[in-house]
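A single protein chain has been omitted from the complex, and every remaining protein chain is retained in its original position.
So that you can tell them apart, the chains are marked A and B in the order they are listed, and the count of residues begins at 1 in each.
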Amino acid sequence: MQVTSAIRADIQTPVSISPVSGGIAAVAKVHDIADACDNMALRIYQTPVQHLPEDLYVPPQAFAIWLEQFAGPLDFLLYLVKKNNVDLTQMPILPITEQYLAYINELNAEHFELAGDYLLMASTLIAIKTELLLPTPQTPIDERDPKAELIERLEAYAQIKSASQRLDNLVRLERDVFLAMVSMPNQDIMQAELPSYSPNLLIDSLFKMQLMPGYHMKMHTVKTDAVPLADRIVSISRQLSTDGARSFYELLDKTQGKIGVVVSFVAVLELMKRQLVGVVNADNIAGSHTSNQLNELTLEWLA
Amino acid sequence: MAMVDNAKQDNSKQTLSVSLEQQDEAINKHETISRHIEVLLHASEAPITANVLKKYLSLSTQELQQALEILQARLKNGVLSLNETASGYRLQITDSYSPLIQRVFPQRQERLSQALLETLSVIAYKQPVTRSDIEYVRGVTLSSNILRQLFDKGWIIENGYKDTLGRPALLHTTPQFLDAFGLTSLEQLPPMPDMESIKAIS
Partner (left out) sequence: MAMVDNAKQDNSKQTLSVSLEQQDEAINKHETISRHIEVLLHASEAPITANVLKKYLSLSTQELQQALEILQARLKNGVLSLNETASGYRLQITDSYSPLIQRVFPQRQERLSQALLETLSVIAYKQPVTRSDIEYVRGVTLSSNILRQLFDKGWIIENGYKDTLGRPALLHTTPQFLDAFGLTSLEQLPPMPDMESIKAIS
């Protein structure tokens, strides 16, 4: 009950949330929101909205799973627009932005593989919101109205989404109708002797498969705890406390792929926050002239 | 006069019987051709066009047409049907048996994810497009797995480059894409929903 009401308050309250810290690490503080909830409510063009759609209340643990049902931030925004019962062209950008950010806030570190595209959209929304809140400049600006551009993108996306559903409704081979398969005439009649193949054909095929662009990226789209953050924190702590200092690159487990790099980075940030780890100042490293290079990021154990 | 008449009659009888024999032969010939077509359709990995059939079996357009009609009539009593797709003729199991197949071999029923369908739709409706065009429309980073699946199915190809920075490859749909969705041309794609109905979303 406690949790559910917290989320509800979160949605109704236009709390400013920094998208990066909110998206990756921070979890809404229950009492702050409860306080704010008393004096603020969701408004759509000056009209206070008392009743939010029922299905907006999602228990936090189910949130990431629920968000995975959306094809992306545009799909999710479209859902919010629909749930607010408004015409797309009349989209009330402020409340929708608040709702969007409130949800994204629930995306904690365990689900950050979802976050990238959602955070990008959050920054777009915040930029639009900022523009709307600032006094309108007297001199007209040549730049395109970002809100109009967002609405255009939403429309274009809604159109493609709907077209994709129409495409899916067509009678499709290997779902609704099936090819007839038959075997060839007897091998020995078709060919006097069996063709012989080199076993290297097999190896070559594996080479080709693994060299396909993005083959390894695919291997790491594995869900949730492919690379648990806690494990990374423990492993990095152990390595640093033993060796004193190591480069970030050395701390990576190469078998974990791109996701592993991101998790390791978050783990390092977390350790820095706990003041267990610090960055070695490149100037202090004797003879170092490569301080600008990212791969020279060296970390040391402080505890 | 009577003799001449008789001769005439005989003549016409003969002509008749010859033409009947010829007709028989013609029927047999077309029946044989229709069997050869059936064999080739079974043996081919992809649909076969009328032109290829004509070339391989040395047929005139008319002969092919008649043989295809005979084939269709013969298949009517069985469980298969002859279908014409964008890339030619193929044999498929008659629709009415689909539920049986779906029940016994559920693994043959391919489901496509929303992400894949959306990506495919952007390519189909807006082709030629680049990867970043797709990402812009969908608002999501394009997973390489989705493109790999579409390439693997032979539904899309890269053809040409866009004249912008980095010269990104342009993606198009293929005839196999049309085949899979039972279309004979891109014009047969379901119409894009019009903007007015999209805007009035609620």
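Methods note: contacts are C-beta pairs under 8 Å (C-beta built on N, C-alpha and C of every residue); 3 or more make two chains touch, one makes a residue touch a chain.
In this text, all values refer to a predicted model and were calculated from it rather than measured experimentally.
**Q** In the whole complex, not just what's shown, which of A:Asn200, A:Thr242 or A:Gln275 touches the removed chain?
**A** Considering the complete complex, A:Asn200 is the one touching the chain left out.
**Q** Among B:Ile93, B:Ile123, B:Val140 or B:Leu178, choose the residue that contacts the chain missing from this document, as touch is defined above.
**A** Of these options, the touching residue for the absent chain is B:Ile93.
**Q** Touching the hidden chain in the full complex, which residues of chain B are there? Just list them.
**A** Contact residues on chain B toward the absent chain are 35-36, 38-40, 42-45, 56, 74, 78-80, 93, 97, 100-101, 104-105, 107-108, 110, 145, 148-149, 152-153.
**Q** Which parts of chain A are in contact with the chain that was left out?
**A** Listed in rising order, the touching residues are 174, 178-187, 189-191, 194-211, 215, 218-219.
Definition applied: only the chains that are shown with their structure count from here on.
**Q** Can you give the whole-Å distance between the Cα centres of chain A and chain B?
**A** Going by mean C-alpha positions, chain A sits 40 Å from chain B.
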